[in-house]
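Right, one structure below, let's go through it.
Shown here: the complex without one of its protein chains, the others still in place.
Order of writing sets the labels: A and B. Residues in every chain begin at 1.
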Amino acid sequence: MRPVITLLTDFGTKDGYVGIMKGIISGISPDANIIDLCHEIGHQDIFEGAYILYSSYKFFPRGTIHVVVVDPGVGTKRKIICAKTQNYLFLAPDDGILSLVLNDEKPDFIIEVTNKKYFLPEACPELVSGVSNTFHGRDILAPVAAYLSKGVNPLNLGKKLTKIKEIELPAPTFFEKEADARTNKFVHATPAKRGVVKGEVIYIDAFGNLITNLKQDIFPPPLFPPPKRGRIKVAGEDVIVTAGKRKIRGISPSYADVPVGKPLAIFGSSGYLEISVNRGSAHDMLGLRRGNSVIVNYKI
Amino acid sequence: MRPVITLLTDFGTKDGYVGIMKGIISGISPDANIIDLCHEIGHQDIFEGAYILYSSYKFFPRGTIHVVVVDPGVGTKRKIICAKTQNYLFLAPDDGILSLVLNDEKPDFIIEVTNKKYFLPEACPELVSGVSNTFHGRDILAPVAAYLSKGVNPLNLGKKLTKIKEIELPAPTFFEKEADARTNKFVHATPAKRGVVKGEVIYIDAFGNLITNLKQDIFPPPLFPPPKRGRIKVAGEDVIVTAGKRKIRGISPSYADVPVGKPLAIFGSSGYLEISVNRGSAHDMLGLRRGNSVIVNYKI
Partner (left out) sequence: MRPVITLLTDFGTKDGYVGIMKGIISGISPDANIIDLCHEIGHQDIFEGAYILYSSYKFFPRGTIHVVVVDPGVGTKRKIICAKTQNYLFLAPDDGILSLVLNDEKPDFIIEVTNKKYFLPEACPELVSGVSNTFHGRDILAPVAAYLSKGVNPLNLGKKLTKIKEIELPAPTFFEKEADARTNKFVHATPAKRGVVKGEVIYIDAFGNLITNLKQDIFPPPLFPPPKRGRIKVAGEDVIVTAGKRKIRGISPSYADVPVGKPLAIFGSSGYLEISVNRGSAHDMLGLRRGNSVIVNYKI
């Protein structure tokens, strides 16, 4: 089985930076199967990188080495870390970008990567005169990932760490009345059986789908588990989803549940509630941005 | 020989969606050689996807599995189909996107893909709890393509279909006089020996080349077969190509046949007449869009 290495960066594709990382990896580990996860994370947007990794990592084969380079602190004393979980290895700067995945799949251990034997220039002495202060993707993460893919034990990379930098997905909040959700009054710790939840847009994809932090399994029955087919209703009534100035009736089973050009709410492929437009862009239509609130009223 | 799988989608590269499909494929079929054909098809633009596939598919090795995910009907009852031709396998939603290639290379058979054994979650039980209604690229097309690349017989995927959805390239029309072409009067079924043909722009590439539906072999001699070198002329005279408000004299053998910055007509690499600008963009200069007409007058 060829070892899989994924690359997730904010490098864009205009420069040779991603290609250079692949060159370093291929020199050390010629059989590695290098897969681009995404290179268009907003420059130094750690939250976006963390979200994309979190929503993607588990669709790769066991043993995959996920390499993340969104690194505003490059050249400073921020650490580089390697986390070993049951199924994967993760390699990234210690800037919080791994915290969503490591909440999802608990790490067996986390290493501070310091062993220069696996960095440039030692890893490829003819290439550069030293580790640069601006491109650790090339000088550290690529060669370390390549050696991991050849079977180097992550315990050889440095010492164990007990604490890493963390960021969190914003948590949804629960209310009994929609008016309370608007004013953030009388927050409940857990979903009322039939009530109101307030979340926010956490990611906007290339189709203009507005992905919220409202995961399907936070809802009480009959919203979760969902019905096999048809709209998700409560006591036969549509729930009401408020996104910006728009009120959307019901949670749809597919985009085509509403006419072309109309907005809908749907549980998307990553399990979160999304606001979409059938054959259109919810981002363009509703003008919502990351952080804007979305309220689901399931107390009909 | 490593099996080749190509991916053609409208996903863009901003999200992790393409990477996720490659993760699924690599988990099932680690030796697959996955090649990006293109991911920047206009969102849900079936014609554009059909054209890119049609102009590209035959440059891949025999046995290549071409996977297409431009899927406005995802989550509805639209079928997913697998077509077997002499040289290739094609896997796509039944939305017409395969119809140009299947007119070009007749299928041995077409299957409606229904065998859930090759879908998520059965194909990778630990990954998801069910097939989503928004991402069949991940849940159906990727795992099915991976299994095909491992030798699964396409006949195992479901039952044969006799009819699929079709779209067509717009057909050129022939006239005896250019004035008739402008008013669409007195259309001829076939090219007059020396006459007028009216086509339209069907695709605009990243260089701004305006690719028309006028394939070289629709023209009578001496336009086809073309001369070995030099401009294509009729009885020693340049033909006249009218694109928007611009009249272009002659069909050029190369971009550099005209001065830098000037427009030209040329039979491009896919065999269709293109309107180009030497070291510039015909799209920017002439302002033509898909569907705008281009008239070739070879009745000097």
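Please note the rule applied: contacts are C-beta pairs under 8 Å (C-beta built on N, C-alpha and C of every residue); 3 or more make two chains touch, one makes a residue touch a chain.
Note that the structure is predicted; figures quoted are calculated from it, not measured.
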* Structure fact -> Among the options B:52, B:265 or B:282, the absent chain makes contact with B:52
* Candidate in contact with the missing chain, chosen from A:133, A:153 or A:184 -> A:133
* To do: Could I get the residues of chain A that touch the absent chain, sorted low to high?
  => 11-20, 22-24, 26-27, 30-31, 43-44, 72-76, 127, 132-135, 138-139
* Structure fact -> Touching the unshown chain, chain B contributes residues 1-2, 4, 6, 8, 13, 33, 35-40, 52-53, 55-56, 58-62, 64, 205-207, 253-256, 266, 268-269, 274, 279, 281
